[in-house]
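The complex is shown incomplete by one protein chain, all other protein chains being positioned as in the whole.
Chain nomenclature is as follows: A and B, assigned in order of appearance, with residue numbering initiated at 1 for each chain independently.
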Amino acid sequence: MIALVLSLVLAQGYAPLRQGQDPLDSVREQRVQAVGKKLRCAVCQGVSIADSPASMARAQLDKVRELVAEGKNDQEIFDYFVERYGEWALMEPKKSGITLGLWLAPVLVLVLGVLLIISSTKKPAAPVAAATEEPADDYLAKVRADLEK
Amino acid sequence: MNLSNLGYGLVLLGLLCAAFAAIVGITTGMMRKESALPLVQKAIYGFAASMLGANLVMVYALLSHDFSVKYVAQVGSLSTPTIFTIVSLWSALEGSILFWGAIMGAYIFAFAWTYRKEHGRYMQLSLGVMAAVATFFAFLIAGPANPWTHIANPLADGPGPNPLLQNHVLMIIHPPMLYLGYVGMTIPFGIAAGALLRGELGDAWLVPLRKWTLVPWIFLSVGIILGSWWAYAVLGWGGYWAWDPVENASFMPWLTATAFMHSTMVLEKKKSLKLWTIALALASFILTIVGTFMTRSGVFNSVHSFTQSDIGPTFLVFIGVLLVFSTLLLAVRGHMLVAESQLGSIVSREGSILLNNLVFAAITFVVLLGTLYPLITEGLLHKKITVGEPYFNQMALPLSLATLFLMGVGPMLPWGVADPKVIQRQAIIPGAVGLLVAGVCFAFGFRGWMPLTVFGLSGFVVVVTLRELFLPAQQRMTEQKEKMFTAIFVSASRARRRFGGYVVHLGIVAIMVAVAASSAYKIHNTGTLKLGESMKIGEYSVRFDGLDRGKEPHREWIAAKLTLTSPGGEETVHHGSSAPRMNFYERSNDPIGSPSVTEMIVRDVYVSLLSYDVKANTASFNMWIFPMVGWIWYAIPLLVLGTLIALWPQRKQKPVPATAPVAEVVPGAP
Partner (left out) sequence: MKRVVAVTAALSIIGFIIYVMAAGFGTDPHEVPFMMKNKPAPNFIIKRLDKEGQINLADYKGKPVVLNFWATWCQPCKVEQPVLDWAAQTYGDKAVFIGIVFEDTEQNTRSFLQQNGAVYAQVFDPRSTVAVDYAVSGVPETYFINRQGIIVKKYIYPFQSPAQFTEQIQEILE
C-alpha cells in the first residue's frame, strides 16, 4: 500500500511548465547561475537546479534569485537550502565533517603512489650505463626462443 | 511450440553449454589434460550459437508483435517504427541482458576460433573462465531476468519502448557500443585469470591480452563519447557529461583499461610491473560488472537506470565472488609476478608510464569514491549526501592536466636512464611551441590559467607526437629515397602499435582542448521572450517567432520557432524540426527537451526551451555558445583509426603492399 511512493517526477501527469522570474542584472545573474549549479534539484535525478528543466527547479532557482536580490552571500544561500534538505542539497560536498574524506583520500592515494614509484625506480643520480633495449639474460633469451617455436 | 518455449529452450541450452565448458575447461586445465580442449571449444561454440539463436527468436517475436512473450508485451507496440522495434531488444532490463548474452557468445566464439589451433595449456583455462562468466549471464537470463515468460491471454498491443530511446538516432548505436565494450572485457579477464590459474606467466599470454583489451577499449571509448553526444543533443541542459553514477560506471573500466595499455609496455620492455598489469586487466572486467550493477540494481540514483529489479543481489554476489577470486589468485601467484629487471630512473620512459598509471589509478579512485560515498554515509550513518559535478570536476582537472603533460613528456624520454642533455635538446622545440600557443591565445584575449595551460600543453604534446609519428618516415625519405606516403606507410607498418598509439593520443588531445575551451569560454544567457523579441547571446542574436505544437503517435510536442542571426548578419531560420522543443511522452515522467543545436567547427549555438506560455505567446530559453565542443565527437575517427592501426595483424616476412589497407577500412569503422 505504502509502496505507492509518489513524488513529483513519479506521479502521473505533468506540472504545467512555468516561467521563471526574469534574470537579474548580468553580474548578479551570473552568481545566481553559479550558486544554482551547486544546489541539487529536489524533484529530479541528481541534477542541479540550474540544469534541470523541471518546474520545481525553476521555483528553487527563483528562490536563489530572491536571496541574491536580498543581498545574501553565497554561504547564506547554501545554508537556506541545507536547513531544508540537509547536506543532500549540496552538489559539492563540504570540506569538513564526514565528507572531508572525499577530498583527502585521493590526495593520500597520490602521495602514497608517488612514494611507491620513487622507491621502485633508480635514483637519477646513480651512475649507470645507458639501459640496453634487450636485457642480456640467458633465461629470457631461452624463453623467447621457446616462444618463437 | 510457441516462441516463449523456443527462446527459453535455447537459453537453457546455452546455460548448459557454458556450464559444461566452464567445468570441463577449468578442471581439465588444472589437471593439465590438454586432450579435453576440443570438447571445451565445442561447448563454447554451442553457447554462442544458442545465444545468437535466442536473440534472433526475440527479434522475430518483437517484429511479429507476439505479445504472448512477456518482454514483447513489456516493450513492444504496434505503433512503434520497425527500427525502434528492433532496438527495443535492449531497451529494457531483460532484453538488454539477453542481448548481452549474444555479444558474450560472439566474443567468446571469436576468441576460441582465432586461437583454435593454439596449444591447450592456456586456452583451456582461459576459455573455462570466460565460460564461467557466460554461465552467470545465461543463468540471469534463465532465472532472475527471464524475458520469455509465456502470457496465456496476451493483450492486443503493448506500451512501446522507453521514449528516451526513440528520441535520437544516437541511441540506436550508443548502447550496443557500450555493451561491446563492457562484455569484451571478459576476454582479457579470461586470458589473465587463465594464465594465473595455470601458473605459467611467461610472455605468451601478453600479446593476446593486449589485443583483446584494445578491442573492448575502443568500443568503450566510442560508446562513452556517443553517450555524451546524445546527452548533449537530447537532454537540453547544455552539458555532455554530468558525472552521473552510470556515466561513471562506464568511465572506470575505460580508465583502468587505458592504464593497462600503457603498463604492458613496461611489462614487455622491462619485465616489470607484472602484478600491477594483470591486476589492471582483472580490475577492468570487474569494474564493468560493477557498472552493470550500478545501472541495473536500483541502488543508484541516475537518469540512465533501468527500473528497479531483483537482479541486484545476484549481481552483488557475483561481484563479491569475482573480487575474492581475483584477490586470492593474485595472492597465490603473486610470487611468480616479481619484476625480472630493475626499473630506470623516474625521468625515463618507464618512469613516465608509472606516473601515468598512478594518475589513471587516482582518477579511477576518485570516480569510484565519489560514486560510492553517498552509499557509504547512508549505510554507516544514515546520512544522505550528494557528490555532484563540482566535486568530480575539481578533482579530475589537475589529474587530467597531469595526463596531458605526461602524454608529451613520456614519448620524449628513453627507456632506462635518460641523458639530461639529450632531453633538453629534444624538449626545446615542443616546449617553445607550447609556450607560443599559450602566448598567442593570450594575445587573442583568452584568459584563465586552466584553458591556457591546456592549450599550451596541447601544443607541446602535438609537436612531440607528430615528431614521433613522422621522424621515422622522414629518415626513410632521406636514406631510402622513398616517396612521402610510402615512407609514412612503411614506417607506420613497421611499428603499428606505436604509430596507432600516437594517433590515439592526437584524438585525446583534441578532446581535452574541446573540453577546456567549451567549459571555460562558454557564454550563457537566459530569459523570457515575447513574440518577435530578440535576445543576445555573445555576438549572436536569437529572435522568438512564436510557438508551434504537434502530435505524433508516441508523443506530443511544443516548439519555439527561432531565427538565429550570426555576427555577420546572416539569418538562419529554425522553424521546423530544428526548433527547440519540449516532448511529452506517454510513458515518461518528465517532459524531455530537444534543444536546437547549430553545429559549427569552431562553436555551437545551443538553445533550449525552458518553458512557455501559450496564452501570452512567450517562451523562456536557456542559451549557450560552446566553443569547439564538437571536437569531442569529431575525435572519434582519430581514436578508431589509431586503434585499427595498432590492431592490424602484423604480416610476417611479407613485403609491405603499396596500397594502404588501413585507409580503406576507415569509412566502415564502427
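One rule holds in what follows: a residue touches a chain if its C-beta (ideal position, glycine included) is under 8 Å from a C-beta of that chain, and two chains touch if they have at least 3 such contacts.
The structure displayed is predicted, hence computed values, not measured ones.
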May I ask you to name the displayed chains that the omitted chain touches in the full complex? A, B
Using the definition of touch stated at the top, determine which of B:106, B:173, B:316 or B:531 touches the missing chain. B:316
Of B:86, B:372, B:397 or B:477, the residue in touch with the unshown chain: B:372
Omitted-chain contact residue, chosen from B:176, B:202 or B:334: B:334
For review purposes, identify every residue of chain B that touches the missing chain, sorted by number. 293, 297-301, 312-313, 316, 319-320, 323-324, 327-328, 331, 334, 372, 375-376, 378-380, 384
Go through chain A and note every residue touching the omitted chain. 1-2, 4-16, 18, 21, 42-43, 45, 55-56, 59-60, 62-63, 66, 82-86, 88
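Rule of thumb we're sticking to: only the chains that are shown with their structure count from here on.
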Across the complex, what residues on chain A touch chain B? 9-11, 14, 17-20, 22-23, 29, 33, 37-38, 40, 44-48, 51-55, 58, 86-93, 98-99, 101-102, 105-106, 109-110, 113-114, 117-118, 120-124, 126, 128, 130-133, 135, 137, 140, 143-144, 146-147
What residues on chain B touch chain A, complex-wise? 202-204, 236-239, 242, 244-245, 269-271, 301-303, 340-348, 350-351, 354-355, 358, 361-362, 365-366, 369-370, 373, 377, 381, 383-391, 394-395, 414-417, 419, 524, 526-528, 582, 584, 589-591, 593, 608, 610-613, 618, 620
